[in-house]
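Every protein chain of the complex appears in place save one, which is left out.
Right, chain A next:
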Amino acid sequence: MHKNSEGNSVTGLASLLSQVKGKDNHSEQGKAIAFLSGSELPTRRTEIWKYTDLRWFNQHEFVQSNPVKTQQVQEWLEKNVFSSPALSELPRLIMANGQIMKEYSTLLEYSGCQIAIKEDVHGSLGQPQRDFMTALNYAMGQQTLQLTVSKAQHAGTVLFVHLGYGQDAGLASFHYRLNIEIQEQAQLSVIEINAGSGEYFTNPVCEVTVGSGADFEYNKLLNSSLESYNCANLYVSLADHAKYRQFLISKGSKFSRQEVYIDMNGEWSNASFQAVQKLGDRQHADITTVFSHLVPHCQSDQNVKNILSDQSHGVFQGKVFVHQKAQKTNAQQQNQALLLSDQAEINTKPELEIYADDVKCSHGATVGALDEDQLFFLMARGIPYDQARDILINAFVAQAVEDIDDPIAKQLLKEQLGVEVVEDIT
């Protein structure tokens, strides 16, 4: 256990930074460490952390992770990937405790894209201090994986798996970094699965640049250990006519915060973000988005659905920023919550910041329980309560999942949500 000069054990940020002492102050990493050394953990008094409490962070002693047991990774892959004909054929990147597992990562030899691994943290974000968790990623990260899809190349669908394994003493943390460049007219679809066991903390940062007319689809399943803490920051930059679609299912983790920043830098670019948070027990999950319309004629839509049981807590903060130049913007945002228990809680904060005058922007939020009359109608037709309830929960999320384009992702995410795959019997 780390002790400070007074003999007290060191927890929180101090225990993390003690792992990376003596870095060059001029590197991006060094700058981030310097920034964090003079910072405090965000509290709920900070506007963007108003609904999500990071107190757990200071209560843990962060430690270096034990080496990954290959056997655990092998077993997980056999059960979840190799057993599925569709998933097992995809080029895959397997990471465990933040390390690339080269022996399993067929993506490294995949001809559809180029991969470069750098033993340092790189990014184009420039200002690591823009966000606490991003700065932490710069400070703690050890590698950068750069994935490039060349001009006009259609790379198809690839699989990313991020596994985390906790350990007996202390909290291990993983701060991996992915930079993806999809050049003009190129295409990439990513299916990402997060899973694991035990108590750990993940804090990846992913930067994506989508070139002119390029297409990026990103389907992410957060199904991490129910004892784990997961933050993730995603930064996407869209060139003209670029298309970005994300579907996120958040159902694992004790605590999670997913931040998504989309910059529409090119005209006629299009961003779509769909998410379902399905939580129970005392889970806390937060989705925070900032969609920036910086040029004219761009379109965005966001649709976040929450299904909350027990004492779970869902948060959605969605900001749409429309720059003065971004005329003819079309931005839509919707947040719906289904509360299945009296003690479940949702905080939803839509935010519109508009400086252009010829735009169409809308937002809406609904919160409610299952409709008693709908439930009664189904039961009056002979359908038992549990099944009637499932039918209505299914109906609540079914449409969102139907809109996923990638058929493999669609199948996987439907199964994960327990959305009955209803074949059209007519």
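Everything below uses one rule, namely that contacts are C-beta pairs under 8 Å (C-beta built on N, C-alpha and C of every residue); 3 or more make two chains touch, one makes a residue touch a chain; residues count from 1.
Here is the rule we go by: contacts and distances are computed from a predicted model.
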item: Candidate names "FeS assembly ATPase SufC", "Putative aldehyde dehydrogenase DhaS", "Heme exporter protein D" or "SRPBCC family protein"; UniProt protein name, chain not shown; value: "FeS assembly ATPase SufC"
item: Options A:D168, A:D342, A:D357 or A:E372, residue touching the unrepresented chain; value: A:E372
item: Touch criterion as defined above, residue of A:Q19, A:Q343, A:S362 or A:Q387 at the omitted chain; value: A:Q387
item: Hidden partner interface residues of chain A, rising order; value: 371-374, 376-385, 387-388, 391-392, 394-396, 398-399, 422-426
